[in-house]
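The complex is shown incomplete by one protein chain, all other protein chains being positioned as in the whole.
Chains here go by letter, A, B and C, matching the order in which they are written, and residues are numbered from 1 within each.
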Amino acid sequence: LQVNKLARPASAHRQTARIEAFSDGVFAIAITLLALDLRVPHLEHVTAGNLAHAILHEWPAYFAFTLSFATILIMWINHHARMAWVQHVDGLLIFSNGLLLLTTTALVFPTSLVGEYLTGPAGTTAVATYALVVLGASAAWNVFMIALQPERGLLLPGVPPAAVAATRRNVRFGFVFYAVTFGLSFVNAYLGLGLLVAMWCFWGATAYGALNVSARTHDALYNDLGEP
Amino acid sequence: LQVNKLARPASAHRQTARIEAFSDGVFAIAITLLALDLRVPHLEHVTAGNLAHAILHEWPAYFAFTLSFATILIMWINHHARMAWVQHVDGLLIFSNGLLLLTTTALVFPTSLVGEYLTGPAGTTAVATYALVVLGASAAWNVFMIALQPERGLLLPGVPPAAVAATRRNVRFGFVFYAVTFGLSFVNAYLGLGLLVAMWCFWGATAYGALNVSARTHDALYNDLGEP
Amino acid sequence: LQVNKLARPASAHRQTARIEAFSDGVFAIAITLLALDLRVPHLEHVTAGNLAHAILHEWPAYFAFTLSFATILIMWINHHARMAWVQHVDGLLIFSNGLLLLTTTALVFPTSLVGEYLTGPAGTTAVATYALVVLGASAAWNVFMIALQPERGLLLPGVPPAAVAATRRNVRFGFVFYAVTFGLSFVNAYLGLGLLVAMWCFWGATAYGALNVSARTHDALYNDLGEP
Partner (left out) sequence: LQVNKLARPASAHRQTARIEAFSDGVFAIAITLLALDLRVPHLEHVTAGNLAHAILHEWPAYFAFTLSFATILIMWINHHARMAWVQHVDGLLIFSNGLLLLTTTALVFPTSLVGEYLTGPAGTTAVATYALVVLGASAAWNVFMIALQPERGLLLPGVPPAAVAATRRNVRFGFVFYAVTFGLSFVNAYLGLGLLVAMWCFWGATAYGALNVSARTHDALYNDLGEP
């Protein structure tokens, strides 16, 4: 009987283990592939000064790399926290998770666009495309959270419904925010980018706080609910 | 004795653990590398309108990216479900799994082809190449399912022979379907592509339904058979 | 006491778990990156026939892709089998493992070379470079097997010394074989490539047989020796 009690969390966990592993893999690869956009400049006249100048001139690429890296990192932290609630896996969860991974993976494309076109006359198009892909990721998060609604029966017993509802409100707000950002990007590239950075700071601060609460109480965010 | 009972699933599982981890890794990387085909357009006259036009003009690349992403995602879901049946690993299983990973990895090549040539006069060749690689993946699935035939003794006790037989019929049908699609791709590129999309919808709907049954009954598809 | 017996394999395993996970990751990525060498041909006059011709013309790239894929797959199978013997991890094991991963990763470079230059006058140089990198991987395997010598105390109790000695003989023979292949590659590119393929068939058949024995006896190759 005691042995059974021990065995249960392991087998319950198995339903989500490979999804977490696969998603972790995609997040890790998507975040690392961003570095391929940091391109070595090709110079006509090679001097130490020219190379330094050319490297510094590529600052939008470093900025876009850092922004996307932070975005994917925070998405991974949140994905981790939400998957910790899950006991059973159904079609909607798997497919919304797939849509989330697709948009995360696709982020490498507008990151390149922003890195190459931000400072020129096509900066608005580049940032708007970036905002559009982030909007797609936000849509995926919204479907993902619909899949996690308590009444659908995928959650572990003991996950507080209020926490689920709060996350749903957050991702709905995020969707509206990114839709507005998409529109404003056409007005001014730096305005659009500023809003994306601001949103990242908000998600980052939220995750930072939640992780600290989790560490202090030894459960909360990463609570696997396996120990009473 | 109780302890032995507990230890058995863990050690039985160890035979498949690294194969699943390695395959997950290859699926995750192959699916993410697809994003490298979303290339930044290079413009002669940079304006916001020209960039937007050039981005929209690349729609076949986005379409091919989405199709291949969905294809690999569904292959991963099915791989996951089939590996959950496996207790022991032999040469045929490992090598057919390797062939499956090879064809999955190679999918990035015809995805590029379709993204670049779909709308032009070489669209038929591009789609036929795509269908040929998918046909190769289907062949690998067929060998994989031969390796899982119940009489070969690799399956966990309790896997219903009817489920194995149904999967074998599915992958045999898939092979014929892709062979026909390969032939028809030479007639018309969009016809070939339409058949590939239709097949994807079929596999997707099947997996979606199976995952829902699995979630509702708390076993079926992902049943690890470790708990009676 | 019974609980301790149960806990031991888990904690002993933890010493090798992250090395296996990291190595699996590198093998999986190295094998998948090979696909990036399957490049879309760029045509001056785009017709269905021209594209088909250009795709078929790239056959050395497909051949090199398949050869390297098979090589890395078999290295992964063997790595898996040898790591299953390991209980403790020391500096020599970690660093020889690192050298093995470095040479495996580097294999993407001569794969490209062979894909591009095999059929021309520089085929000998391309194949010799390929053989040289494989020779480096073989050197890494030899150091790896030195690290696993029974008297160094890293192995699990119960690993048969005869099996370790047999593997050491195999990898020593491999090193000599690849050194000879490297030399003969300068004479004729296809001779060198034929020897590499022959060796791959030999390793493949050996692994295939060992995996079948393992499946039949339910231990042998993947025996984790955790259960008596």
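Simple rule for what comes next: a contact is a pair of C-beta atoms (placed from the backbone, for glycine too) under 8 Å apart; a residue touches a chain by one contact, two chains touch by 3 or more.
Bear in mind the structure is a predicted one, so any value in this text is a computation, not a measurement.
Screening C:P41, C:G98 or C:G194 against the full complex identifies C:G98 as the residue touching the chain left out.
Across A:H80, A:R152 or A:R172, the single residue that touches the chain missing here is A:H80.
The chain not shown here touches chain C at positions 3, 6-7, 11, 14-15, 18, 21-22, 25-26, 29-30, 33, 36, 88-95, 98, 101-102, 105-106, 108-109, 112-113, 116-117, 120-126, 129, 153-154. In the full complex, chain A makes contact with the omitted chain through residues 2-3, 5-6, 20-21, 24-25, 27-29, 31-36, 38, 40, 43, 46-52, 55, 65-66, 69-70, 73, 76-77, 80, 204, 207-212, 214-216, 218, 222, 224, 226-227.
Operating definition for what follows: only the chains that are shown with their structure count from here on.
Chain A maps onto chain B through a rotation of 90°, based on Cα atoms and reported in steps of 5.
Averaging Cα coordinates per chain places chain A and chain C 35 Å apart.
Mean C-alpha position of chain B lies 24 Å from that of chain C.
Chain A has residues 29 in contact with two or more other chains.
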